[in-house]
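Of the protein chains in this complex, all but one are displayed in their positions.
Moving on to chain A:
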Amino acid sequence: MSMAAVETKKITLRTADNHEFEVEEAIAMEFSTIKTFFDENPDASEDTIPLPNVTSKCLSAIIEYCKSHLAFRARETSSSIDEQVRTYDEEFVKARDNESLKELILAANYLNIKALLDMLNQAVADRIKNKSVEYVRRFFGLENDYTPEEEAAIRAENEWAFEGVDPDDD
């Protein structure tokens, strides 16, 4: 006797580097940008959605994230599930360098995935919390484009915040 196969609806997404991804509808609906698009164009669900601002590397990571979080949400809430979600999120960001974090933030912002974006923003904030200005510059590859006078003025204004930062470790 055969099981009635439930056809899960699939949506096709095309990334900036021309890779096509087939994702389950439930996952695509986690992307508010896409959900809004389908709400407004209900007949477009067969079409391939172009994502010119997202690379395939980013999209596959984002799909993994949404899949895992959907699975977590399907289970009963408990403190051990919360712990697992925290661990998953930590692992998701831990190994990534700043460049890939930045790409993920831009992609999550473009696709409007609030939970992922908040989590990534918090991760970036945690990396520069309590660090010196020089550290922040080095960490993000920011060039100090102030004139010496401007820099002195800004330092004076923000002097109160500079005590008690972590010593820079290289």
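Throughout what follows, contacts are C-beta pairs under 8 Å (C-beta built on N, C-alpha and C of every residue); 3 or more make two chains touch, one makes a residue touch a chain; residues count from 1.
Everything below uses one rule, namely that contacts and distances are computed from a predicted model.
Missing from the rendering is one chain, named in UniProt as "Galactose oxidase/kelch repeat superfamily protein isoform 4" (options: "Galactose oxidase/kelch repeat superfamily protein isoform 4", "Phospholipid-transporting ATPase", "Nuclear pore complex protein Nup85" or "Glutaredoxin"). Note on the undisplayed chain: of the listed residues A:N41, A:S60, A:T87 or A:N158, the one touching it is A:N158.
For chain A, the list of residues touching the undisplayed chain reads 98, 102, 105-106, 109, 112, 117-118, 121-122, 124-125, 128-133, 136-137, 140-146, 154-155, 157-158, 160-165.
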